[in-house]
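The chains shown are only part of the set, and none of them has been moved.
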Amino acid sequence: MGAGHSHKLYRHGHSPVHALPAHCKLLAVLCFVLVVVSTPREAVWAFGVYAVLLAAVAAVARIPAGFALKRLLIEIPFVAFALLMPFVVPGERTEVLGVALSVPGLWGAWNILAKGTLGVAASVLLASTTELRSVLLGLQRLRLPSLLVQIASFMVRYGDVIADEMRRMSIARRSRGFEASGVRHWGVLAKSAGALFIRSYERGERVHLAMVSRGYTGTMPVLNDVRATAAQWSYAAALPVTALAVCLLGWTTS
Amino acid sequence: MHVPDGFINAPVSVAAGVVAAGAVAVSLRGARRELGGTSVALVGAERTAPLAGLVAAFVFAVQMLNFPVAAGTSGHLLGGALAAILVGPFTGVLCIAVVLLMQGILFADGGLTALGVNITVMGVVTVLVAYGLFRGLVLVLPRTRRSVTVASFAAALVSVPAAAAAFTLLYAVGGLTDVPIGSVLTAMVGVHVLIGIGEAVITMLTVGAVLAVRPDLVYGARGLAAPLKLRVGGELVDAAPAEPARVAAASPRKVWLTGLVTAFVLAGFVSFYASASPDGLEKVAADKGIDKTVEEHAAAGSPLADYGIEEIADARLSGGLAGVIGVGATVVAGTGVFYAVRRRRADGDRDTAVRSSV
Amino acid sequence: MTTPSLQVRGLAYAYPDGHQALFGVDLTVGRGERVALLGPNGAGKTTLVLHLNGILGGGVGTVAVAGLPVAKAHLAEIRRRVGIVFQDPDDQLFMPTVREDVAFGPAASGLRGAELEHRVTTALEQVGMASFADRPPHHLSFGQRRRVAVATVLAMEPEILVLDEPSSNLDPASRRELADILRSLDVTVLMVTHDLPYALELCPRSVVLSDGVIAADGATQDLLSDEDLMRTHRLELPFGFDPKSVTMGA
């Protein structure tokens, strides 16, 4: 339920980026990432410009660099994959610090790292400047099927129910002298997973019944609807449009 | 396995996006039917969203459960099998799609342009494979609760390497760099068989636990629940009409046999992918594969049930490293299940405990 | 005779796991009555309550609210008329802030703007939680959550109020204040409680539910003075309390 308010990634603030309606931001990020993905990898400088663009947005939104960088860690598994590429990909070799590396492999690794990182960074900026509920409203405004939006909003709400049940179960276990300290205790934990599902499910069922009792008929009453002004749209468009210009330049120069 | 932006080329991303969108569209319609009327009467279609959201939240939660796999890697639950068995394949696809969407937006986990790829691989493929295999097994096995848990174990186990194989396939076609696909496939499937064991254990335990106390909540086991009886003034009355079913404990021998059969099925399935030579994975073939998935969706209804089976039927039982790992793992796991069942039996008195833990 | 507010006929119900909780319950509550529903733990009180607005159903028997049978066609109408305070406040509260939670019911029935605001404020003031309006409900103490749960239902201004142990976990002053609120409202009240003096204070009539059937129905004072009845249904007056010493509140 608290998650209905905000989420772990959200950083409260009052910057112009925070103030933009969520659907503008969602669309802007999507377009930006599309542009990034379709930039030729050989246009190395273009990716540098993209990074500068994102840094500018982060500055406007007053998101500290450390915060944003930490969130980039989510990418690690694919970084590992990318780092392997120069070694395993067949093709022309080149000597770097005495190690023979594959040229297409290096390009591949660069491609994944650059585009992936920019994509992650853009999403991180979106997530840290947009409240969860606005994200949901934004998705709705973007005409995502309403059933999907509803499932998503219930997921958010029940995410809390489940986290709550998990916390309760863990406190209950600990106060009766149980500490999960090793493989020996996997049995207990695994059993808890099943119990967790039923508990959360039944709790969710009861919460749903409570909503139904208070007149819920399948749609949440929307109390404050946000419409974006033309100014807000153009403001949001700044990022993807600049990126597009860079991208086109990238195609012509490479 | 959340694919980031820029990993798969544009045409394949778009194709996967189309597949994903089609699957979601079909599922939106199917889900209303699946979640419509279950245990609580008088509450109808407005249940769809809350209950699907609940399962999505659960999948979200268990996806954060990382468990260590061999050699420093760790895997997390995909949840496709679990969702499909608990709420049905259509709702299952919706749940996973929503989870991936929110992970992409909120946690930057998986690229926004790769959403189609992610939904196809982790949502559509896992759900289809898992539910197909699950239905198939439930149909051939005796109609008991234990068969359901065993079938969910097998379904979850297979769904993970299947997703890995599907991912490799997409990468082979749409990867932006040529890598030796054969070894990638072997590595991916091999690792994911191990991850699959974790997935299978958790899926089985969860399904088993739910089955023990709320059998009506397990979509894949509908019709297994005994009809509700009400005592009114000394007479027994049916609460609501339900199909009659026989619920009896399976013998440990059967469980073990099931394990073995599953192992072979699995072997066939995995080696089918593992032995496919990299050259064989040409664009055309893969495009065909994608077309096929689309067709399956258009035909939606019951063919889901046959999908997995069909694939198994023409699978070649040939070698391949991943296949060997798969068989070995499954036999070990199956035997483990067998011993666990037998030991708990010997312990005696706690039949419910057995049900909830096996 | 006017149509009764609540009319239950031969209601039997089993939970999905096969456990039967109600075995044929008959109960009629007239318009404007205040009735206490007493009975031991596990008697089926909560199960009965959950039938009164169609949250549970699918068993045998019929339930009618203000003459309307509880069936799919009338559910929306019935849920506007019957307000239920659940036994567990955690089941009742689901919005991110107290204010939104209290606003949910009235908003779902179409109220907006200043009128909605007014309803929310009034309800929160009645239970003394107005200063908590912007806190998340699950960060409150148990008793505070109970009070908010009561407010969510008061805000809907239902004509039939069903409360499942509303006084448990309330501090003594809040308990009395709740009694005052209930007495001041001109609505039908069905209240489940284990607090017999509270029942006596508030409800002229009581019904005893035991093992899924109605075991007694009559004036609260008479029931509480019937020692045999009380003993068989695990009802006992607390230490230091004498029902005869008390004259009924209006």
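Each chain gets a letter, A, B and C, in the order it is written, and its residues are counted from 1.
Here, contacts are C-beta pairs under 8 Å (C-beta built on N, C-alpha and C of every residue); 3 or more make two chains touch, one makes a residue touch a chain.
Only a predicted model underlies this, so the values are computations on that prediction, with no experimental measurement involved.
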| item | value |
| --- | --- |
| Assembly formula [one copy per chain kind displayed, counts for the whole file] | A x1, B x1, C x2 |
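Throughout what follows, only the chains that are shown with their structure count from here on.
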| item | value |
| --- | --- |
| Pair of chains joined by more contacts [C-beta pairs], A-C or A-B | A-B |
| Cα-centroid distance, chain A relative to chain C, in whole angstrom | 44 |
| Between chain A and chain B, centroid-to-centroid distance (C-alpha), Å | 25 |
| Set of chain B residues in contact with two or more other chains | 40, 43, 213-214, 217 |
| Residues of chain A engaged with two or more neighbouring chains | 157, 209, 211-212, 216-217 |
| Parts of chain A lying in touch with chain C, wherever the complex brings them together | 1-2, 4-5, 133, 157, 160, 164, 203, 206-207, 209-217, 221, 223 |
| Residues of chain C touching chain A in the complex | 50, 53, 55, 76, 79-80, 82-84, 86, 88, 90-97, 100, 103-105, 107-109, 112, 136-139, 152-153, 156 |
| Contacting residues of chain B [partner chain C, same complex] | 39-44, 213-217, 226, 228-233, 237, 239-240 |
